[in-house]
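For this view, one protein chain was removed and the others were kept in their places.
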Amino acid sequence: MTLNNTIIETLDLKKWYTISRGIIRRQKSYVKAVDGVSIRIEKGEAVSLVGESGSGKTTLGKLLLLLEEPTDGKILFEGNNIIHNNRKKEFRRKVQMIFQNPYTSFDPRLNMFENITEPLVVHNLVNSYKERFSIAINLLSKVGLNPPEVILSKYPHQLSGGQLQRASIARALSLNPELLVADEPTSMLDASLRIGVLNTLKSLQKEMKLSVLLITHDLAAASYLTSRVYVMYLGKIVECGDTQDIIDHPLHPYTIALMDAVLTTKIRNLGELKIKGELTPNYKDNVCRFSSRCPYANEKCLTQEPKLVELEKGHFVACHYPSY
Amino acid sequence: MGWKEYLLRRIIQLFFIVFIVLILNFLIINLAPGDPASIMAGELATKEYIEAVRQKWGLNKPIYERLISYVSNVVHGDFGYSFTYSQSVLSLIAERIPITLMLTLTSSILAFVIGLLLAVRSAQNAFSKEDIIVSNAMLVLYSVPSFWLGLVLIGVFGVGLRLLPTSGMTDVRAANTGLLLAIDILIHSILPISTLTAIQIPVYYKIARNSIVEQSSEDYALTFTMAGMNRSDLFRKYILRNSLLPPVTVFALHLGYILSGAVLVEIVFGWPGMGRLLLGAVYSRDYPLIMGIYLITSITVAFANFFVDILYVLLDPRVKYTNESS
Amino acid sequence: MKVHENKNLLESVRDFWNKYKKNKGGVIGLYSLLIILLVAVVVPFLPIYDPNSIQFGSFMPPSLAHLFGTDELGRDVLSRVLWGTRTSLSVGFGAALVSSLAGIILGSIAGYFGGLFDEVISRITEIFLMIPAFFLILLIASIYGSSIYYVILVIGLTTWPSTARIIRAQTLSLKEREFIYAQKVIGSSASRVLFIHLIPNAIQPVIANSILQVASAILLEAGLSFLGLGDPNLISWGKMIYNGSIYIFSSWWIAFFPGLAIVITVASLNMIGDALATVLNPRLEERGA
Partner (left out) sequence: MSLLEVCKVSVEYKTWNSKIEALNDVSFSLSHNEILGILGESGSGKSTLALTIMKALPKNAKVRNGKIIYKDKDLLNLSESMLNSIRWKEISIVPQNSMNSLSPVHKIGDQLYDILKLHNPSIEKKEALEIIKEKLTISNLGENIVDKYPHQLSGGMRQRVLIATSLLCEPKIILADEPTTGLDVVTQYQILKELKELQDKIKFSMIIISHDISVIVNISQRVLVMYNGQVVEEGKTQSILEEPMHPYTKALFEVQLMVGRIKKEDLKIVEKQDNKIQNFENFSGCVFYFRCPFATQRCKNENPRLTKVKNEHSVACFLYG
């Protein structure tokens, strides 16, 4: 693949939050929410970022959208470093986001018409009310919200979670973006509505050749929607590769545990997971961050932090003892 | 961060705030139209004295030097000299403190206890007729100016019913001593203390009631109800403990006004405390005295806030004494 | 089809009113405040005596001719009480306006921009919260003079911290809501986010607080006038009480009626504020055990 096919790329991206303690001897400690992450999304590609809460995946999403300032590292958008760049306005038009909580995604004082078409106003893309209205109608039918005229006159609290999440997609699409970041877009929805939103995203991605980054804790959703996966643990990418590859034979013990823990409607014995404790951000420098929960951890894992290496073609893992 | 360091930081903060109050005070004097020296001396001061004040506080020097000499004088306990009373401001105030404390401390404690008891009763029958009536009555009481309530009580109990003395701390004509004097003072204090108590009750009532009502609908109340705990146990053991923080905080904050909170009522009842002092100062434009009272009040308020912060850490295990920022 | 149907806004106003009107105190407060406001506006046209006329006898007790009696100079107490409405309400609403504006702007800037802005504004807020407003106003009024504008300004500028704190807290929580993030994602400017989306959504709890501030400003002004530090050119309830207090043993009506006027005005405001706080804060609404 050539470089100019990449829509967005991060290079060793870091976001450390400082916690300062003491007044006389000021010691600084850090929460390394994102700690040296390099990911890449190609044009028209759907990629997912999978991890538990606390893994740093949401922070990474916010960094990508320049909602947070990175501590260190680069974000290349279409080949240009976008941090401290004066092309933000253009970037804002090309990269859009769908949020986790649909109920708080819209200004409660504005009706859906105003909410959905606000990006057009901000970017001065419409000349008349009529134009704005017809674009809105068009957007709503694209995301399957019917009847559009009725929906547009409603206020956010009058719609259901599923409808709001579709409206959220419509708002994002109003700018004809190239990249769509979706942060847990279905986790707040009732089970029977989730698939509809995922389907909408899926068909739009194909139709419009959108690049999509799906941030999720749900491996099933990741495998349904995206072709490549990054697995994140405590600020680091621990495994990445083709979705099918990773699901067929995961290499990192964390990915394996994550997959084991997913319950489906296929009944099975609830056996012991090969993972201990809960995710806690207390770890020393230069150790494998998963070692405190890893069943295979030994001396090496406690003295040397594993690097992300390509074990198979396109399948990377950061583990000293990947399970072949 | 440890407990000691938290304390230290709070103490530093306390001094910082007192310092700011001093500067503010300084600015008010120095930015006023006219001669700051005559303001610092008061309107009754003689020319010679104004000149002496000018020298002493360095009022003919540049502003930063003035600030330094002002702060250092105040830090050394020199709040200035009251020409009206021919006495140093600090000793004047110190004399009145116990007299004022008698009223303020008693009434604060009474108001806290009565307010809390009423709140408990109201909140346990929240939204009942009784609760709504008491709540609204408290709102009305909260709207009554203290000095007017004092006058109304004087009118009813002093003038109308002729039951209680209405002015002063003692009966000057009787010249009582010992136990009789104590009883005399007590009788004289009934009306001012009642007035002060009455106007403070609504403050504690409102905060405590709302706090209890909120806590009663917390999830843990449901948990314990489902665990079979009856209402009175649940209330006594859990809801009360959880709802106490806001009223206790307000009580502690109000203690900041312990020296000055009663001035208007003292004036009405001719009580020889800080209030009378202040009234006199206002009438004779005795600026050093007014500033002295303002400074003392600011300092007690700052201390009360300091005290509240410490109290919070002691009472609420959720408060961490770290200063996290991102 | 019309998209800008205001039916929903109307509906929500109606909803709000339906909830509000269940609070009896709030309704009584609202009606009585409306009457007081009306009095303040139409008082020059009312068929009452000139409040400064001293042509009547002094210390006349309440009678049909003088419903509230006359004062030590023989002025009609009723017409003075009615004229005093103007002073109290101007101080109350003026000071609350100053304090709300200052509080909203400072609080939202601190909350939204965070960092150094927040640090500086929050420290200032903390310090101002600890300033005993009454005594500062007293000091300033005695040194600088006591025109009503000073009184309004000083009360306003010493009471803004409570508003700033509420707005800051609101802004901090709103800032983490997705719709504010969404604004940034679509490229809205900071001022657009702040003034179109953030402040309008954060303002609800401030409304109740501001009404309560009107009430406390009226009380502050009364206390100040009681000490003789009110605007000497205006008729003020506090000053009337002070004058009357000397004659409380013989002519109770001189001090009583202006005090009653304060209580009614302040209580109306407090009841409205309290009702608004209850309606706007779902945690205080009636539900469950």
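All chains are identified by letter, namely A, B and C, in their written order; residue positions are counted from 1 within each chain.
Heads up, the rule we're going with is that contacts are C-beta pairs under 8 Å (C-beta built on N, C-alpha and C of every residue); 3 or more make two chains touch, one makes a residue touch a chain.
The structure presented is a predicted model; accordingly, all values stated were derived computationally and were not measured.
One of B:Pro98, B:Gly178 or B:Gly228 touches the chain omitted from the figure, and that residue is B:Gly228. Touch with the chain that is not drawn comes from one residue among A:Lys94, A:His123 or A:Lys202, which is A:Lys202. Residue in contact with the omitted chain (choice from B:Pro62, B:Gly178 or B:Pro317): B:Pro317.
Looking at subunit A, the residues touching the absent chain are 52-54, 146, 150, 154, 158-160, 162-163, 190-196, 199, 202-203, 217-221, 223-224, 243-244, 247-248, 257-268, 270-273, 275, 278-280. Of the residues in subunit B, those that touch the hidden partner chain are 218-220, 222-230, 233, 237-238, 241-242, 315-318.
The rule is short, and it goes like this: only the chains that are shown with their structure count from here on.
With centres set at the average Cα position, the gap from subunit A to subunit C is 48 Å. Between the Cα centres of subunit A and subunit B there is a gap of 54 Å. Between subunit B and subunit C the centroid-to-centroid distance comes to 22 Å (mean Cα coordinates, whole Å).
By the touch criterion stated above, subunit B contacts subunit C in their complex at residues 17, 20-21, 24-25, 28-29, 32-33, 39, 126-127, 132, 135-136, 139-140, 142-148, 151-152, 154-155, 158-159, 210, 213-214, 216-217, 221-222, 225, 231, 256-257, 260, 264, 267-268, 278-279, 282-283, 285, 287, 290-291, 293-294, 297-298, 301-302, 305. Of all the residues in subunit C, the ones that touch subunit B in their complex are 24-25, 126-127, 129-132, 135-136, 138-140, 142-144, 215, 219, 222-223, 226-229, 238, 241, 244-245, 248-249, 252, 255-256, 259, 262-263, 265-267, 269-271, 274, 283-284, 286-289. For subunit C in complex with subunit A, the touching residues are 1-5, 8, 12, 177-179, 181-188, 192, 197, 200-201.
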